[in-house]
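Take a look at this one; I'll ask things after.
The complex appears here without one of its protein chains, the remainder shown in place.
Let's look at chain A:
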Amino acid sequence: MTVALRRTALCVAAFALVATGCTTKPADSPSGGAPKDDASTGSSSGPVTLKDGSQVKLALIPGGAHPYFQPWKTTADTDKTDFKLGGVTFNETGEWDQGKQNNVISSLAAQGYNAFGIFGVSPTDINSTFEDLKAKGFAVGSLASCPAGDTNAADFCLSTDVEAAAYKAAKATIEAIGGQGTIVHLTGNNVDSNTQRRIAGVKKAVAETNGKVTELPVITDIDKDLSTAQKAVADLLASKGKEIKGIVTTAYNPAVAAADGVASSKLPIKVVAIDDDAKILSGIKSGGVAATVTQNPVGQAYVGGWLLALLQSKQCTMKTPGVIVDSGSFVVTKANVDTYDDERKAKTKTLQTDFEKQLSCQ
């Protein structure tokens, strides 16, 4: 039967090769290459209104499931209604694996989606994915994270400047502890370029104190899930709780775990969190959390969707492809906890104005 199986397998392999088909080399045609951009170069003034978004199918694709991206889901529907798009989808099945995310993207492209707002799992790999999509004529925006290095192969990047946000968070922590003492930084995946940028942002703020503030070794790789973060926080408080005056967190799960852990230990530690989870906001109101640095996921999805629709409908082109725009980060304390969202909405409006300067439209 082994021999029969081998023959069958060879036949199937041969059939598969034939079924996928051979091709004939066309005369004088390149094998790939990006399509020519045929948009006009007229400069825009004032708000740009999308003329016809019916041919645009927008896909917003995070790296995987995470509370940060949940606003993208509802904002995608808002994009569809406001800009009368042909279709929208939100797909979080990438499972934080670049290979799986690439598969999700290509499957969506095969189903007719032609404008992609992507949070790349791997900042060092995502440019290859962007290049593939651009070569096939799709509009691509890097949302919530920019590729590592100096090059952005997407049409634009609309993201929190993570180093600046971490710097703000560290400054807020230093201010909360009165300008001197020991702080510790809790963050996510150490082998992620964004984490390295966050670490650099915190170190920069600490260095500016000229030794008045010292930083314990950074605790990384605890954003996998809440229980991992809770365990790390419990260990930290048990071993060095009395030494620490402030905790700065630049990832979601460590932020929630630190807020909870410090509250239950009753240690006089100032916690500066990230994002605006309900637990964190209530911690700010009760005084258990000194501050939080919120980002702008709604602005990223709304403005990103608008921009992608303009680009894919060929109404506009980017004057400088690959431009990077900060979507904003906002320090929230007890003083502005009820009004910070107004500031965020205002930033979203100015983002559209900022991008209009980057567009050439018909």
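Simple rule for what comes next: a residue touches a chain if its C-beta (ideal position, glycine included) is under 8 Å from a C-beta of that chain, and two chains touch if they have at least 3 such contacts; residues count from 1.
Criterion: contacts and distances are computed from a predicted model.
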| item | value |
| --- | --- |
| The complex's invisible chain, by UniProt name, from "ABC transporter permease", "Peptidase", "Tetratricopeptide repeat protein" or "Oxidoreductase" | "ABC transporter permease" |
| Among A:55, A:124, A:228 or A:333, the residue in touch with the chain that has been omitted | A:124 |
| Touch criterion as defined above, residue of A:192, A:223, A:260 or A:356 at the omitted chain | A:192 |
| Residue touching the undisplayed chain, where the options are A:85, A:104 or A:323 | A:104 |
| Contact footprint on chain A, counting only the chain that is left out | 1-6, 8-9, 12, 17, 20-25, 31-32, 65, 89, 92-93, 95, 97-100, 102-104, 106-107, 109-112, 122-129, 132, 136, 148-149, 190-193, 195-196 |
